[in-house]
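Dumping the structure here so I can ask a few things about it.
The complex appears here minus one protein chain, its other protein chains still in place.
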Amino acid sequence: MSESMKYFREQRLPHIWCPGCGHGTVTGALVRAITRLNLDKNKVVVVSGIGCSSRAPGYLDFDTLHTTHGRALAFATGVKLSRPELKVIVMTGDGDCTAIGGNHFIHAARRNIDITTIVMNNNIYGMTSGQFSPMTPKGMIGTTAPYGNTERSFDLANLAIAAGATYVGRGTAYHAKLLEDLIFQALQNKGFSVVEAVTQCPTYLGRRNKFGTVVDMLNWFKDSAVNVKAAAVMTPDKLAGKFLVGELYNKPDQEFTAAYDQLVAQVQRKFDSFKGGTRECAQNSD
Amino acid sequence: MTNVKLMQGNEACTLGAITAGMDFYAGYPITPSTEVAEICATELPKIGGKFIQMEDEIGSIAAIIGASLTGRKAMTATSGPGFSLMQENIGYAALTEVPIVIINVQRVGPSTGMPTSPAQSDVMQARWGTHGDHPIVVLAPGNVKECFDLTVKAFNIAEEYRVPVIVLTDEVVGHMREKVVLPEPGSVTIVDRQKPQSRANYLPFAADQDGGVPLMASFGDGFRYHVTGLFHDETGFPTNRGDIANASIRRLMRKVEKAEPLIRDYFTESTDDCELLVVAFGSSAMSSLSAVRQARAKGIKAGLFRPKTIWPFPETVLDELAGRVKRIIVPEMNMGQLVLEIQRIVGGRAPVESLTKVNGELFRPEEVLEAIVGGRK
Partner (left out) sequence: MRTEFRLSGSGGQGLLLAGIVLAEAAILDGKNAVQTQSYGPEARGGASKAEVVISESDIDYPKATDPDYLLALTAEAYRTYGKLMGKGLIILDSSVEATADIAARTVRVPILDTAATVIGKKVVANIVALGVLAGLSGIVKPATLELAVRNRVPQGTEDLNLQALRQGFELAAAAKVAT
């Protein structure tokens, strides 16, 4: 751990997260993966939106950008397209990423822009004290689902794959080493990478849903998670009520900013610079 | 002769932006602003710049803020519905002091309204559209050449004062083509943001409390600082301290207040001896200028005051005029928005009459002339 401390803003600690919260574990996994890659801290930008997860960048010693709710990926797209040489990481939560930020998420995936997105999925809106999110399992209690959540939840990994992400993994705060390995791989994928980190919110999800202690919540992850390799030889009834962890997708494809730079090079060979005034254009509405 | 062109307003805005050093554009298609995006998509790659069509206007403004933080001059363009979607992040740019320029080509609202018809009904939204007290600068070109000039100026103000700047045009100004004599390359004044020299003791939001502007480091240059839309102290990290929030809001507002005499821009015609003053901006001022000239031909002592900076309003100039005219008429293609600011400044010294038009058509000069003549009876 000592080696990875160089990536923290130690003077910003302690963090604001509740005792027992899993976000510190996820942040630790990210920093250990960065340490293994020995990234130049001057060339990393970490972007976040709004929520508990989005406070993480404040503790990290990079250029860090804490933006508006749901928009981290859109800000990050501007950073990355502007300076493709920078390593851009987005830290977001289940509400930030899949509800208010859902549109930016699928379009960042579609473009395959080289951004590594860590989604801290605690299945609840923690910062606003426990409303259900698009990732809250059906039946669970939230302050806005006092009789149990009636909505279906997203499968974030499948959503990311369908939208075009080229690296997708899932880990949990219990599977901390796996999580670190997945982030380590995700950071090396030249394209849009998503690591869903299932994490515990003892204060708002655990307490209301009678999960017991933090350890009980971590045991829930341990008992419910099945590694994708093991799942390959398991029958559907054995997989009922379980979720997959591990590397769920890894299929590199052409990256957006590189494709754009290629286009710029081609165009620059072909054209003189703009002088204006001779353009004719059609005008349509809406 | 090579610098004389028949040029469209939207085209002139874009060319002005490129002249000012804009090399990053993010936008979403919307009438009647779309030509700006189309020209950027075509021209920016030629100069090594970046263009991206985002998934919506919220993403567009977010992307230009991100790009500006890496040191680029960045812009977006939109119209009513898209401008509404951008409001939250306009506030973000104002609080985090990230220079950006937004071209808002006004059309008839509310809602989808009349997409292909002009209006001037975003005057108040441009000033107060995002929540909270915030600084902003709004410039209103009155012809195609000014689309060029004021977009250059918009970038210069954004860079110097680290504020979002809105260029408020409309469907008429944006789409009309007229003869434009472009300035010689190299003769245009270009302002770039002040950057810190070294990381040692860099405090990203440290500035003179009396409207000072902090030095702005670029992401990726080794400064490793934090930017947040929460209130923050001079280190950039969030704080809940009321005294710091109070000082921040006052400094941010003071930045623009202090800048007003320096950025102030307006046009006058026949105001030296006028008894009746028409105050109009943008395309309404074209009709008004014609009406004032016709009134003069009839022997009526009419004059025109046309602000090009509408927020902050060139208050002292109007204040001086208000003291010596008998009537003021304010034609606007809305239900009476800028007139409220004018009434505030005039403070009852002369009657201020609002002339409104919301049918998606420019005022005809006769309509303004009738208001001028009618009041003499």
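Order of writing sets the labels: A and B. Residues in every chain begin at 1.
Going forward, contacts are C-beta pairs under 8 Å (C-beta built on N, C-alpha and C of every residue); 3 or more make two chains touch, one makes a residue touch a chain.
Not measured: the values here are computed from a predicted model.
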item	value
Touching residue (missing chain; options B:17, B:123 or B:176)	B:176
Listed residues B:115, B:229 or B:331, member touching the removed chain	B:115
On subunit B, residues whose C-beta touches the chain left out of the figure	4, 6, 115-117, 172, 175-179, 283, 286-287, 289-290, 293, 362, 364-366
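Note that only the chains that are shown with their structure count from here on.
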item	value
Rounded Å distance between subunit A and subunit B, as computed from the means of their C-alpha atoms	36
Subunit B residues touching subunit A - in the complex, by the definition given at the top	5-8, 11-12, 14-15, 18, 24, 26, 30-32, 34-35, 38-39, 42-43, 45-48, 50, 52, 54-56, 58-60, 62-72, 74, 88-89, 92, 112, 115-116, 175, 180, 182, 219-230, 237-238
Subunit A to subunit B touching residues, read off their complex	12, 41-43, 45, 47, 57-58, 61-68, 71, 74-83, 85-86, 103-104, 107, 260, 263-264, 267-268, 271-274, 276-279, 281, 283-286
